[in-house]
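Right, one structure below, let's go through it.
Omission of a single protein chain aside, the complex is shown with its protein chains in their original locations.
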Amino acid sequence: MVSRLLMHVGPSLSNFNVLSSANATNIGFASPEFNEAMKSSLEGVRYVMGADESYTPFILPCSGTGAMESTVSFLKKGSRVLIVSNGVFGDRWEKILSRYPVEFRILKANPGSAVSVDQVVAELRTTHYDAVTLTHVETSTGVRIPLKSMVAAVRPFVNLVIVDGVASVGGEKLNMSEWKIDVCLTASQKALGAQAGAGIVVASEHAVSMLKEESISGYLLDLRNWLPIMGEFLKGRGGYFATPPVGTVFSVRSSIDLIRTETIERRVERHKICAEAFRNGIKAMGLEMVAGEGVRSNTVSGVYLKEIDTGRFLQECMANGVEFAAGVHPLIKDRYFRVGHMGWVEPSHIIKAIDTIAKSAISLGAHLNRADGEKAVLETFEGKVPCF
Amino acid sequence: MVSRLLMHVGPSLSNFNVLSSANATNIGFASPEFNEAMKSSLEGVRYVMGADESYTPFILPCSGTGAMESTVSFLKKGSRVLIVSNGVFGDRWEKILSRYPVEFRILKANPGSAVSVDQVVAELRTTHYDAVTLTHVETSTGVRIPLKSMVAAVRPFVNLVIVDGVASVGGEKLNMSEWKIDVCLTASQKALGAQAGAGIVVASEHAVSMLKEESISGYLLDLRNWLPIMGEFLKGRGGYFATPPVGTVFSVRSSIDLIRTETIERRVERHKICAEAFRNGIKAMGLEMVAGEGVRSNTVSGVYLKEIDTGRFLQECMANGVEFAAGVHPLIKDRYFRVGHMGWVEPSHIIKAIDTIAKSAISLGAHLNRADGEKAVLETFEGKVPCF
Amino acid sequence: MVSRLLMHVGPSLSNFNVLSSANATNIGFASPEFNEAMKSSLEGVRYVMGADESYTPFILPCSGTGAMESTVSFLKKGSRVLIVSNGVFGDRWEKILSRYPVEFRILKANPGSAVSVDQVVAELRTTHYDAVTLTHVETSTGVRIPLKSMVAAVRPFVNLVIVDGVASVGGEKLNMSEWKIDVCLTASQKALGAQAGAGIVVASEHAVSMLKEESISGYLLDLRNWLPIMGEFLKGRGGYFATPPVGTVFSVRSSIDLIRTETIERRVERHKICAEAFRNGIKAMGLEMVAGEGVRSNTVSGVYLKEIDTGRFLQECMANGVEFAAGVHPLIKDRYFRVGHMGWVEPSHIIKAIDTIAKSAISLGAHLNRADGEKAVLETFEGKVPCF
Partner (left out) sequence: MVSRLLMHVGPSLSNFNVLSSANATNIGFASPEFNEAMKSSLEGVRYVMGADESYTPFILPCSGTGAMESTVSFLKKGSRVLIVSNGVFGDRWEKILSRYPVEFRILKANPGSAVSVDQVVAELRTTHYDAVTLTHVETSTGVRIPLKSMVAAVRPFVNLVIVDGVASVGGEKLNMSEWKIDVCLTASQKALGAQAGAGIVVASEHAVSMLKEESISGYLLDLRNWLPIMGEFLKGRGGYFATPPVGTVFSVRSSIDLIRTETIERRVERHKICAEAFRNGIKAMGLEMVAGEGVRSNTVSGVYLKEIDTGRFLQECMANGVEFAAGVHPLIKDRYFRVGHMGWVEPSHIIKAIDTIAKSAISLGAHLNRADGEKAVLETFEGKVPCF
């Protein structure tokens, strides 16, 4: 157990130094140490998202779902939102928005596919929307959208472009400033590789200006309450609205320090090569990806199983030393499983993942080509060596 | 810095074993280990609150404020709520409820005082309310209400009695079952002494039955979404609605294990003696408590300063090795500071707190009787020795 | 178990930050970080022993017994040594020296007593000795000698004064430079409060000059082998003779950092008050110290039990949450037990120790006055508050 590998979709692959940074036994949130850690983390998430200093970062005591919900702070009564959904977490916007006095429509794709830029533009041409929500990487299937071109296409039509980067920030290319993204949100425990416990939002000046309107949000997640606090932290001072997840913030800071050392460019490249190696291994073994060609992410892979039961398969993998994640997309739930290859992912993780999938599935009766899978993984890494 | 003492009001005094339990680098939320930790934590918070098995516990990815807000799940459109407020965190109910379609009235006390049972009953006699919110210990001043008699008095008038136990659970006597409390909420980092990051709610069968009504809550904090998940964890299985604060849960479990070993009765007694020693020291030095006689808590003390600036005083204390908390009650904000003596508090902490307060204040020009303060602390502990 | 208190005579009371500094997963002994930690630790042990820069410190991969044995490096074939022994660890010099081609005589005291300065001087007047060994604090009984006057008295007669400071360094007053001590040795896990694993020796220029003679020592513990290495580390560079206890050195460095912050003067004072409080508690309960009046140490106390079995008593204490040490002096072995109150000792430890002794002994049938014991402890601390 102590040597089990965590390749769930979040929390995912961990770095002990990052996690143990959370053990601040004697440092409270009014200390200079916490002020410093918060400032460093806030500036760091801006760095990771490619957001310049005009953007305001927020670190909140909640999960990624909480970060999503906090973005209703940018809307007002009657705002019209177009939700572009490629799966469960795209659909989650619908569930969230249905609790607030806004109007919305949702465009959906089949599992493994992405709503196309054209489909979105077509909708925007015919109907006015104030905001659009885009899921950079859909955690339920591993589908990634071409975010840059999508944002470029939708930008002229809407006041606010909101990106769910929960499964992408820290592992996918992203540039809020250049791509003109208003709001991007994520969580601490995914590709940032820190401890679970913090929801993270970065907002443009324009988005922040919307916070001056009458709020429709709840209380804890009303960004208006947090705006002055984050401003203080950015200036190196402290502040209080509700208790921050102190330990998690120290962990985020430690993660950011490592990311800065690696550089975000090399980190994304590392994720890319690892993901490619994983997919090549899967294909060579004779399995199929849930996400279609061209929309596969660096961070999460959905993989169809055949011949065997996914529940028993996941238990077998756990017994063989890797924790993967179950499928959650309602249409294909029982036919696939998910793998997180993000955060502190490195080649040995991919090698072990492929080997464990092969070994576990074969032991349950599946017919997989284990040797070909391994070979394909290793060939992908040849000459690339994306270690950090 | 490494030996600084944290006596802020939350996170407060820590236990390294409890904090470091959070470092689960290779255990995801779908693992048997997490299922076990969650079950153990859920049963444990029930134990700490004196709630029998008919009560449903919830552990949520949010702060104590989030736990407060989640209780709107028990209300419906038009519900009438009486808020009994003795300070900033009582007033917080007003701010939370104003975001939801409910009606409320608030009864307020002067800083250091508590709204009396008679005042509350008088209001309930004249006006109908569906629910009443009570703050067991008001973190902004350290005022504690006589919860048992207050609940007994209000119980006949309302459908739901909601108790904010953020600053009391784990350090004050509390028995949800016997005292007929419907809902009690707290946070991981206060008297439970675990890592910050989890909001905790325990609800009676009756309260849970209210969750069947049309919800007015947001999404992340809608207890309806969490109810089946918590049910699964209580059965030793797992479930997912939004990512739980995995590390924090391991820390809560570890804290609960220690509390069970100490027993909640002895833990409350330990808090009581430590608080008494602290107050005796404060008085003997010539300082005054914010909370009046008879309404002083075991867990938080507000202390008036005189002659010197509170900001400089807190910095001086920090330099002398203790982090206390600033005052926050708007009417007296600049005249007092707060001390958390909870969680893993023991006599040496009180001794050091009193000594640091004396030393720091005197160095800034205050006239305090240091020796009398220390003597009073030690005399209080004589023959009691509330170590754990 | 997780909250058990360790008041054994070594390892003794721990500080988690000090211990966890040992977790250097990715730093080898050829790294700049290790060079820095070693330099800082070497300078630190000099500081703690009151040794100026003319002294050479050694940190060795062995226990305190190993540090004792390493001092034969300063002797040569036929050297005559006078051993002044007040118990088991004084006698240990005899066992060590009997393995080497030297001559020695041993002066012994009854358990609880110390060989007097006069006895030692009388012996030195009649017989020539090259070296004398003195045990500052005798771990088997807690007896402390008046080191300063003893050294002053023996100094004129011998070439080398060797002090076993295993149970004193970090908790007792000691000034090698002023008191003209040639060699003083200790171990990492006693009053320095670091992890067990390092033997420590500090030697004067004069002593180091003796290392040029033909060696009679073994190999690992031959200080000749270590002399150039330590010289390199003191210059901020590295070196290798045998693998150093890397983690333990990081722990020593962390301990030294805290000691420097506290200052050795205040640290000794803290030990002194804690020891006094302990003894007052023991006496008030009706128990007797092994060490006689005037020769009681700050760091270790031997306590006679009566009416009950010491083995069962120690088990009962363990069950009640404190690990003490068994008696080891052969003449009184079954009649007493030992308590370490050193390193990170603070008042709460003493309070808990006395309470646990009382509770455990009474539960086994002893007649002790628990309340008086506690009262005496607390009165000792009044107005002193030696917290760090």
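When the chains are written out, they are named A, B and C in that same order, and each has its own residue count from 1.
Throughout what follows, a residue touches a chain if its C-beta (ideal position, glycine included) is under 8 Å from a C-beta of that chain, and two chains touch if they have at least 3 such contacts.
Being a predicted model, the structure only gives us computed values, none of them experimental.
Student: Considering the complete complex, identify which of C:I106, C:L220, C:L234 or C:I362 is in touch with the unshown chain.
Tutor: Of the listed residues, the one touching the omitted chain is C:L220.
Student: Hey, which chain A residues sit against the chain that's not shown?
Tutor: 2-3, 15-17, 20, 254, 257-258, 261-262, 346-349, 351-352, 354-355, 371, 374-375, 378-379, 381-385, 387-388
Student: Residue by residue, what part of chain C touches the chain that was omitted?
Tutor: 1-6, 8, 10-12, 14-16, 19-20, 22-33, 61-66, 69, 95-96, 99-100, 187, 189, 195-197, 215, 217-222, 240, 242-248, 314, 318, 323, 325-326, 328
Throughout what follows, only the chains that are shown with their structure count from here on.
Student: Nearest chain to the global Cα centroid?
Tutor: B
Student: How many angstrom between the C-alpha centroids of chain B and chain A?
Tutor: Result: the chain centres lie 33 Å from each other.
Student: Where the centres are mean C-alpha positions, what is the separation of chain B from chain C, in Å?
Tutor: Those two chain centres are 44 Å apart.
Student: Using mean CA coordinates as chain centres, what's the gap between chain A and chain C in Å?
Tutor: About 54 Å, centre to centre.
Student: Two or more other chains in contact with one residue: find those residues in chain A.
Tutor: Chain A, residues with two or more chain partners: 16, 25.
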